[in-house]
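One structure, as structure tokens, below. Some questions next.
As you look at this complex, bear in mind that one protein chain is not there, while each of the others sits in place.
Think of it as A and B in the order they're written, each chain with its own count starting at 1.
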Amino acid sequence: MTARLSLTLGPVLYNWPKPRWVDFYNRIADEAPVDRVCIGEVVCSKRKPFIDDVILDVVDRLERGGKEVFYATLALPTTKREVRDIGDVIQAGYMIEANDIATVHLLNGRAHVVGPFINIYNEDTLALHLKLGATRVCLPPELPLESIRTMAKGNEAVEVFAFGRPPLALSARCYAARQANMAKDSCQFICEAHSDGMDVCTLDGVPFLAVNGIQTQGYVVSTAVNHVTALAEAGVVSLRLSPQTCDMVRVAQVYRDLADGSTTPKEAGEALAVLHLPGPLSDGFLRGLPGCTAEVD
Amino acid sequence: MRGHLPPIFTNATGFLPLLPLEVIARRLLSNAMAARPSFAARLGEYAGRTFAIDPVDCPFVFLIKPEGGRTDLKVVRRSVAQGYDARIAAPLVVLIGMIDGTYDGDALFFSRDLMIEGDTEAVLALRNAIENAELDPSTVLGLPKSLQGPVNRGTRMLFVQLRRLLDAPEETGPNSGAFA
């Protein structure tokens, strides 16, 4: 049969107030059945100083909780300082999750993992990244099951985005600031008000997207609960759970039970649905449909 | 929409029988298709769609299905025009200006001198195929080579005057000479 599916907790993508951020990780360390945790500011370098002075303690606590910890790097570095910061964490010897090709360059062949922000759409590109030192790769969230099947065969390196609002785009511009008529440089960290992202509706009032600073996400919450068996059979080795404000320990437990076969997809879906999710569950991307498509049993 | 023919013309044509117009239009279209064999290939799967070309200042509509070698064209009164996949509507001189490259279709749409309805993908395919066809008056009229130069120049001058007279949108095409 297939190997045991592991669980990876992705980095918190939002600007959570520091106490909330610390409490979240402490609880994950103590209670969540996840195998590894990726931590670090991925979206906006302006937020980074807030976690810099507590991150060491949090990493320590997570490791004591038996989690493998990876430092996730910025997804869209552009300034000299942003690249220098990435170089610094590499130098410091952390295990790195690369989210941009500049980070892969700086790693210079050292073993690392790749996050969902690097474009790896096919078996050739995946093989190239494995040659460059990647040991595990989280695929972009828009990839359909069909592509995942082709890519996961025989490498024990593929991770799939399995829970959370799907990250869709990055920009030089901050939309949370723009919405509040502010420029990015003087944003007053307005994004802190949107712990699951700022909901964006169409002119007809239909919920559509969510804004997380410079990042745009889907309004829905992507889930792989209906496809866990298929993913395992395809050779996928890990599922990524992306933090939302809902009870992530419970989310992790649901996926763990599902991967272990001790609960059914239907029960798992129901268990997720009663949590305070920011949007409806969707598996459109996995099914090769629009990513906004509501999940069906 | 700018560039309308005067209502007196529209009213007058309203009483004309459509059959002669259809015969002429078919002739022009088959001239164009014969001169540009790659046209249908470029349309690809959209060659099977029916397009309503709607000169909004005239009382009739052209229904065109450009499939393969036997392109189908009908001229019908606007009130009975139906069963099409996509409609492209603009004053007659504007539509003609799109075919001969005087106007950029995008620009016309942005300035709302052109309206589209229905299958957007089919409209885009048609527009791109027309763009590539580089049709000129002599080709559409099926004239011999010796007449092409003078006829094209003459028609162009005529249309420049006509568009000016009708207050049609400013010309932006390769033929406009705006930046020559």
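Points worth noting:
By definition in this document, contacts are C-beta pairs under 8 Å (C-beta built on N, C-alpha and C of every residue); 3 or more make two chains touch, one makes a residue touch a chain.
In this section, contacts and distances are computed from a predicted model.
The chain that is not shown carries the UniProt protein name "Ubiquinone biosynthesis protein UbiU", picked from "Cytochrome C biogenesis protein", "Inhibitor of KinA", "Ubiquinone biosynthesis protein UbiU" or "Sigma-70 family RNA polymerase sigma factor". Checked against the hidden chain, the listed residues B:A25, B:V56 or B:A133 yield one contact partner: B:A133. Residue in contact with the omitted chain (choice from A:G218, A:P243 or A:G279): A:G218. Annotation: of A:A134, A:L170 or A:A232, A:L170 touches the absent chain (contact as defined above).
Mapped onto chain A, contacts with the missing chain fall at residues 76-80, 83, 100-106, 117, 119, 121-128, 140-143, 146-148, 150-151, 166, 168-175, 178-180, 183-185, 198-206, 208-209, 211, 216, 218, 284-285, 288-293. Listed by residue number, the positions of chain B touching the unshown chain are 41-44, 46, 101-107, 109-112, 116-117, 120-129, 131-134, 172-174, 176, 178-180.
Note that in this section only the chains that are shown with their structure count from here on.
Inter-chain centre distance (chain A to chain B, centres taken as mean C-alpha positions): 52 Å.
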